[in-house]
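A single protein chain has been omitted from the complex, and every remaining protein chain is retained in its original position.
Each chain carries a letter (A, B, C, D and E) given by its place in the written order, and its residues are counted from 1.
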Amino acid sequence: MSKVVTFGEIMLRLAPEGYLRFLQADRYMATYGGGEANVAIALANFGIDVAYVTKLPTHEIGQAAVNTLRAFGVNTDHIVRGGDRVGIYFLEKGASQRGSLVIYDRADSSIATASKDDFDWDSIFSGAEWFHFTGITPALGPVLVEICLEACKAAKQKGMKVSCDLNYRAKLWSKPEAKLAMSELCKYVDLVIANEEDAKDVFGIEAKGSDVSGGKLDHEGYMSVAERLAEMFGFETVAITLRSSKSASDNGWAGMLYTGGDFCFSKEYDVHIVDRVGGGDSFGAGLIYSFLTGASPGEALEFATAASCLKHTIEGDYNVVSVSEVKKLSGGDASGRVQR
Amino acid sequence: MSKVVTFGEIMLRLAPEGYLRFLQADRYMATYGGGEANVAIALANFGIDVAYVTKLPTHEIGQAAVNTLRAFGVNTDHIVRGGDRVGIYFLEKGASQRGSLVIYDRADSSIATASKDDFDWDSIFSGAEWFHFTGITPALGPVLVEICLEACKAAKQKGMKVSCDLNYRAKLWSKPEAKLAMSELCKYVDLVIANEEDAKDVFGIEAKGSDVSGGKLDHEGYMSVAERLAEMFGFETVAITLRSSKSASDNGWAGMLYTGGDFCFSKEYDVHIVDRVGGGDSFGAGLIYSFLTGASPGEALEFATAASCLKHTIEGDYNVVSVSEVKKLSGGDASGRVQR
Amino acid sequence: MSKVVTFGEIMLRLAPEGYLRFLQADRYMATYGGGEANVAIALANFGIDVAYVTKLPTHEIGQAAVNTLRAFGVNTDHIVRGGDRVGIYFLEKGASQRGSLVIYDRADSSIATASKDDFDWDSIFSGAEWFHFTGITPALGPVLVEICLEACKAAKQKGMKVSCDLNYRAKLWSKPEAKLAMSELCKYVDLVIANEEDAKDVFGIEAKGSDVSGGKLDHEGYMSVAERLAEMFGFETVAITLRSSKSASDNGWAGMLYTGGDFCFSKEYDVHIVDRVGGGDSFGAGLIYSFLTGASPGEALEFATAASCLKHTIEGDYNVVSVSEVKKLSGGDASGRVQR
Amino acid sequence: MSKVVTFGEIMLRLAPEGYLRFLQADRYMATYGGGEANVAIALANFGIDVAYVTKLPTHEIGQAAVNTLRAFGVNTDHIVRGGDRVGIYFLEKGASQRGSLVIYDRADSSIATASKDDFDWDSIFSGAEWFHFTGITPALGPVLVEICLEACKAAKQKGMKVSCDLNYRAKLWSKPEAKLAMSELCKYVDLVIANEEDAKDVFGIEAKGSDVSGGKLDHEGYMSVAERLAEMFGFETVAITLRSSKSASDNGWAGMLYTGGDFCFSKEYDVHIVDRVGGGDSFGAGLIYSFLTGASPGEALEFATAASCLKHTIEGDYNVVSVSEVKKLSGGDASGRVQR
Amino acid sequence: MSKVVTFGEIMLRLAPEGYLRFLQADRYMATYGGGEANVAIALANFGIDVAYVTKLPTHEIGQAAVNTLRAFGVNTDHIVRGGDRVGIYFLEKGASQRGSLVIYDRADSSIATASKDDFDWDSIFSGAEWFHFTGITPALGPVLVEICLEACKAAKQKGMKVSCDLNYRAKLWSKPEAKLAMSELCKYVDLVIANEEDAKDVFGIEAKGSDVSGGKLDHEGYMSVAERLAEMFGFETVAITLRSSKSASDNGWAGMLYTGGDFCFSKEYDVHIVDRVGGGDSFGAGLIYSFLTGASPGEALEFATAASCLKHTIEGDYNVVSVSEVKKLSGGDASGRVQR
Partner (left out) sequence: MSKVVTFGEIMLRLAPEGYLRFLQADRYMATYGGGEANVAIALANFGIDVAYVTKLPTHEIGQAAVNTLRAFGVNTDHIVRGGDRVGIYFLEKGASQRGSLVIYDRADSSIATASKDDFDWDSIFSGAEWFHFTGITPALGPVLVEICLEACKAAKQKGMKVSCDLNYRAKLWSKPEAKLAMSELCKYVDLVIANEEDAKDVFGIEAKGSDVSGGKLDHEGYMSVAERLAEMFGFETVAITLRSSKSASDNGWAGMLYTGGDFCFSKEYDVHIVDRVGGGDSFGAGLIYSFLTGASPGEALEFATAASCLKHTIEGDYNVVSVSEVKKLSGGDASGRVQR
């Protein structure tokens, strides 16, 4: 009976302490995360009733992933237990000119080897209003494309909103594969979220004049991307995160929203980074929270951008901030003063 | 037989590792600190003979607080043992736009439940030249106001200098309560120390035109605050710390001194923050050290500002720097080069 | 049969966790490093066949130093075992205005008490093309000066290239001692590497107009230094690292090369520092790698500067980066984006 | 709609790493636990649907306690939020002849200052079959005695089973206070659990001939204690844990059950201790699980004893073992062989 | 040109700190190990020139495994780089009645997906005298059976000794599969090593009268097992490790050797366990070292048993002891006195 349902893969994340490189590490910090799980936890921390759906092995590593979700109040009743392994990703945190490094070891995870029978969307969506997934989930294999399609159809039948973060992952599928699958899935999507590269990678839509590694952002380029995305699939709303990577330690961060023919751009934050993984996921969670609670597009964008700005200051994949903390920042207090 | 005596509460500080949020922490770094204890330890590290007075339980947590003070050479002979608990505060370190978070759990600590009979100021002040306390101590309760008053009177009778950091804590008392008590206590104070908000909170004196969360500082506003403070209580010297909170990671830091009708402003430091807790305390310690060793107002201000700038680069509540390290910085070398 | 041979002292480095001061530390991170060992490990990480020569005690602390070198693929066959102790240095990491602090405890280490008989350079250099040492090694004592001289002569007899990083250490010898020894040794050196102070400390050659603690660099001053160094000793190539210490947390970093009468200056990097120890060593390793693999002076300089820029983002004394990581940065991508 | 409901105080437990004494610790492992919470978590790990009821502050330390319970699947819907603090206990782990040391700092916790209005037992017990509490909860104050009484009455009205672990805590109340309150509460109790000292401390019933610090256990003495307890309050079942403290590192551990006029004694385990806190709670959870799932008295006792034997090998207050792990041990395999 | 060559899989081992269960862990100690790699490292620590052969991915996790081997001086020149992943195993350390728990995540590792072309045994064995593998390697798949067969044949052609530890792993293959493959491979084996269960699992040979979980060992039963093994395959030598698992914290440990028609039994050690993983591998390494250095069967057995006794006191998979440390113990000094 959760309001929001998200579906995808949650992985064991293994990261060396501090700024140690993989070749220097003899212990790893172990947390759990993944695009849609990150959205679920962020929403739970905003007080939203949210369920996360995936498949995890019955052993203790699978259980530990479940326990992480439960700790934050995410409903895990629809998680299917079975399969052999929890997907793993190794994360080495970058600094200054040295970028963070990710090594994926996720092949043949329980969710990647799931079957359509594992998920009864009618029951899962009972009482739900919103379904969220990302482009990573269909990238896990053809069966997952079908499962996502079933979920999308079931969601639309129930009159739910559907959101999707394009999240292209070159290591999981080719651009043509992504385009084919995502074009089908996007038909059911109301709110699409993309970063500066996704639209290009998945649909070949390029933001002209933008040079992301140079740290400059071209508003007009992004506006045309959003318009073209909306045209192609009839999205109600297109949201784009705007990251200017000055270095691994300092990023500019902002967002753009295109809805009902109008554009809005958030204020831009200069973020001194603690952990930038999951920045986009926390942005998506901010939008979903805002739309569920009746915010205007402008308010939703500022909330989502402030929420994801804060995510960059938090270790791990998922956001751990309250609504009031986000509103304090979106309301203008970026001073980082001590809260006594 | 210590030259300086400070009096107040020392708490157990529990802080998650690194930038973890409270909800992510499964271990806490345990140190001890508190306004006046921080001044005592900083002074001891400057080579000053200093005693710290408080009340602490007889159990091992109380003893651990004593041992921390002793480790740095603070005289603990006048610490009264008894009562039930060591006050605790939980500290979550902020970064960038996310401010640090403090949760106090200090009610009914041994010092907050102390009685006047616990402290024989005549004996405590034997041979002392300076007494320091902050506005936190009388805020612990009416009995503490009385004890502070006794201490102030005893100090003045012995011809000692008295310094006080206003340090308003809204969680401990109301503004009218603070005004009433501090107005009485300030009659005995020679050197008053305040930050940008204390004068307003305690005495309703506002620095016009200053917007502290915006990071701008208005010299003239602070000058008028200092003048009004001096007028109200006849302080020999008024010292104000000037913090511009750009973010939780980067602050501007400077100080101002008003004495004998003259103002001086220190140079301003751009600090990349390791731990900003206790910044004001280390500033106060710098002033006390300077005045005890015959520095001019300008020298005292630069020393105190440099000392407290360095505090921001040091973990924990209290400053751990030597006089020569401070003088190197106040003398102009802010390059942070390796000292081999 | 290694291509490159480096010779010097490898020390046990003991550093408190994070930004803790020595007086706050109850545990130390233990790694091993030293000027020439750092060059060897960096070269091994570039895929170069390199041997490191030193003397280390037979006990487990000596063995741990050997194992560190072996882990990275450095040939340790010519390390002599004997003597009593591994030199130690304590490192306290600085931040912002507080500089890092080094306490040496290296007297009477095995290598400092080695004799000429310990090293058979003819055999060590069998098949080698390049010999590298630094000014630290002869500073360990008169016998070490002789050993270095023997090594240099043997290297030149075999037609090897010789490189030397001047690396003046005031705690090991006086400037006149250094000048006397280094003047003799430099006769055999093809590539000399220096930072902004070495040329002045060792040979009294000053970069006019440069104010290193103020963060400004004067290109013309450095050009004259390089010219004078080349004139004095006939160096084929003079390389100078240009560090502007804005603070202990942020440095500017660049390099200069003077060879064949031509100067080239690298691009300058603004580095947010993780660990700046060994920055010069990683620069030297970058040059040696480049020259061994046929790079042009300009390419070599950009590679070496980028490599050493990355070193500043890596914990420990030595560089742990691959050739492709360096080339990505020297090729222009300093965005620090996540590598998935 | 949980099958079991437990009610009491959950505290923040702060324990130095390993075997460090309080005076040596500069960091604490932070977990959460308390008599009834430990039972709840252990039951959840056995797959039982269980709710935990308490009162916790709204701040993050309170939330962290909630998250711990949720992580293990305990229902927290009936936890009241409010009050000022989470009770704390400091735990120093003993070894060999040095006993573990506990310092309580639990006065004025949110639950200790709760009111009767905070808990609507009719709603809390909806669908429940079993209510469990311990003697610690009424010891928190007269209001808590009343709340427990209300809970017991409500439980009996609904036909639920009620279990109580006597758990006398001398620091919370006097023996006469305990006797008065517990005598009233025990009227509603079906299953009472006690260790070798509780019956004596609370009701003055002594196990003749037993010398607990000498490590010897006298079966007949315990039998008479159980009989007298059953006589006094009409308990359906009396369970007693039998600990022989050979040292802080090694204990003997067994249990006894008296029900329907019959006694049974479990096998005794020689436990090499990892963490003995919560041993009794895990025994109680084992009994509740067994009785809920239809075990015979003998089976229940062996299951509970094996479960609590395993608890002694697990860090923290609560048991983290599965039913199959317990059954493997109670079935006779105590070899501790690797499970691959 | 190494004297000994071992071949198999090296895995990333992830173990929670201390005695934490998987469900309590938020960090993992990361080391590398595997049956044959453990033998290689143990031999290298005995001063033997040893090469380890496997296949590992080119990424940093693969490289970290290589670096571990190199650190201890194992020759890694014949390690093939390629494939996708390093096999992983999760290890939860048991205590007292709670056994250690292993979760394997090793499917599709680089070595499990290797092909026969990856290994040129003629070149690998150049100059070698001894080849060692275990039953785990052929269990990785049919191709690995073939590769092992090729290696065995090549070894015998070169007149090398071949040793094999049966090491049956039920999760990797069935007993009939194991019997089929191992029967073929054992034809080439000179020294076979087994524990109390392997002979039964692989070849159906049972040690009558032995009750391993009860902690009793039956010498005559083991003698008959050894005789039957020798009969079946003509092994020159059969070695059996005799473990009596009193608990996860305390084991009895001894060994038996059958060679030339004679039996010898080692003394038995009562071991208080630090880490029992790899106990058998260290026993095998002790035998190989002994036979290579000309020890008698009795000496070899005592050396191997003492070496593997010490392994139980060392963290990680592989033994880190010197020959002199082993000889001190096998010579009779088991007092564990401080070595100053």
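As a convention for this text, contacts are C-beta pairs under 8 Å (C-beta built on N, C-alpha and C of every residue); 3 or more make two chains touch, one makes a residue touch a chain.
No experiment lies behind these values; they were computed from the predicted model shown.
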Sole touch to the unshown chain from D:58, D:96 or D:115: residue D:96
Touch with the missing chain holds, among B:7, B:22, B:72 or B:125, for B:72
Considering the complete complex, of C:63, C:167, C:195 or C:249, the missing chain is touched by C:63
Note that chain E touches the absent chain at residues 18, 72, 269, 271-274, 306, 309-310, 312-316, 320-321, 325, 329, 333-340
Logged for chain C, residues touching the omitted partner chain are 14, 21-23, 25-31, 59-61, 63-64, 67, 84-86, 88, 90, 92, 101, 103, 105, 107-108
Chain D residues touching the chain left out here are 18-21, 23-24, 94-102, 104, 169-171, 212-215, 245-250, 276-277
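One rule holds in what follows: only the chains that are shown with their structure count from here on.
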Taking each chain's centre as the mean of its CA atoms, chain A sits from chain C at a distance in Å of 44
Flagged in chain D as touching 2+ other chains are 26, 67, 72
